[in-house]
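The complex appears here without one of its protein chains, the remainder shown in place.
Coming up: chain A.
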Amino acid sequence: MASGIQPVTPADVALSVRDLTVSLPEGMERAYAVENISFDLKRGQILCIIGESGSGKSVTANAIMGLLPKVIRVSSGEIHLDGINIVGLSPDKLRSLRGRVVSMIFQDPLSALNPLMTVGAQIEEVMAAHAVGTPKSRRSRAIDLLNEVGLPDPQLMYHQYPFRLSGGQRQRVMIAMALALEPAILIADEPTTALDVTTQAQILQLIRDIQRRKGMSVMFITHDFGVVAEIADYVVVMEKGHCVEQGSAERVLKSPSHLYTRRLIAAVPHLTGKDRVPLQAADRASILKVECLAKTYRSGSALFGKRRIVPAVNGVTFDLTSGRTLGVVGESGSGKSSLGRLLIKLMACDSGSILFEGRDIAGLSEAEFRSLRPKIQMIFQDPFASLNPRSTVGHILTVGPVAHGMPYSEACERARELLSHVGLDSGAFDRFPHEFSGGQRQRIGIARALMFKPKLLIADEAVSALDVSIQAQILKLLDQIQRETGVSMIFITHDLRVASQICDEIAVMHRGQIVERGPPSQIFLDPKSSYTRELVAAIPGEQAGSMLEHAANP
């Protein structure tokens, strides 16, 4: 390009991406991570890039930071940061921009901080790297920053190591670090995805406050349209490396023009406020009755040192009608997963009773319980880790029933039947888990659980690791399976919106106890406990009159 006719970025644009193409090394499933994408981030605005996994949104962020791995490179296009084209810039010049002109916060605050350095030292490091201030001024600036991001007792916090902080606090530290040199642009790569919903609401609030106060420009990457509705001024929708739609947040959310955007928005689970039409089963018998169930974790030696005692499940009582779904909702540490493990007897409870089909299974030994095991099955959260990578799908499906005495030929037949039932072709039987996508693997996981013709399914965060559009499909599948087989379900999740899609009744857990129980409509529209109210209020994009609500119910 001849000098002189180079387009000058308008002064009100902080970041401009023009025809950016990032190529992938040969042998990947596509040649480009992103292809010909263009967008502008205006000064003082929040731009949301939304897309599912593999859409190229994180690659775009890393390209802007100059942090792409060596094998992935920008093959054409321009990225203007504050008027400077950074494509092809020397590593040293790029480095001097990072942290000073543009800074970044990441998804997982648990691993994004160095465990061996104090919080204060890590914040000061940004200033030291760019030779700003003296040790003394850096220190007072770090304490100011800790104060600014709303951390309690900044003086004390300064000397803390990251492991002492909660996830939300760590993300605040990350934000403090990113703000240290007052950069023009902040890139946030799914900064709230790993956080609880109430913490997420606080962090979103913080980012918005700081952005307004400082007039900063924020590029916010997310997969959640709820978050977009909360925070975005402008939206870029990405699919498989292409930018399929962009526009003001209001325009994109209210009248999405691209099919993919519409599909994504439609897939976002909502608090409908309507209850599910329950299955009309012949018997209204209770399949599971749990009374005063308790489990306390004890760690540390009894002989020496202090013992840590954590009551994980504390006097939980509920019952489940046959053919219904009970949602167990709570934040991390609420005891919901412990409850799931107790019910399937992966660990023994301390006290209380679990009446399954009228028989108390709480006190049964492993040998006594074994014959009942096929009747209670579990679907796990991580479809990547829960299938043995060295077994074929056929083996994964048949090994359990065969162990329980089903003839191999019958098990094979049933496995093929179930695979087609959960929407996979019968060729899946001889293939290995790594040949399937996350959603397909979760289907395999469901088929595996159904092999036993269970009476009760326990789904522990079964859709949490999936993209929203896949999530919607899996929820539909579970609903269909329940209607066909009459299986009862306990659906454990941190996401109230998901729970509202599939559950007949929801139990909200907090600190090991059920604080509230009721049909979704009551939980969402008329929550009785203050904790439930807090949870419902924290759901992104669900406030009355929210843009997303209009989009969903036009």
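The criterion applied here is as follows: a residue touches a chain if its C-beta (ideal position, glycine included) is under 8 Å from a C-beta of that chain, and two chains touch if they have at least 3 such contacts; residues count from 1.
The rule we apply is simple: contacts and distances are computed from a predicted model.
Asks: Quick one: find the hidden chain's UniProt protein name among "Acyl carrier protein", "Putative repeat protein (TIGR01451 family)", "Diguanylate cyclase" or "Spore gernimation protein".
Replies: UniProt lists the chain that is not shown as "Diguanylate cyclase".
Asks: Which one touches the absent chain: A:T21, A:S55 or A:S103?
Replies: Once the missing chain is taken into account, the touching residue is A:S103.
Asks: Which is it among A:V126, A:I221 or A:V515 that touches the chain not included here?
Replies: The one listed residue touching the chain not shown is A:V126.
Asks: Tell me which of A:A112, A:L145, A:I444 or A:I523 is the one touching the absent chain.
Replies: With A:A112, A:L145, A:I444 or A:I523 as choices, the missing chain is touched by A:A112.
Asks: Even though one chain is hidden, which residues of chain A still touch it in the full complex?
Replies: Touch with the absent chain occurs at residues 65, 67, 95-100, 103-104, 106, 108, 111-117, 125-126, 129-130, 161, 163-164, 174, 177, 301, 303-306.
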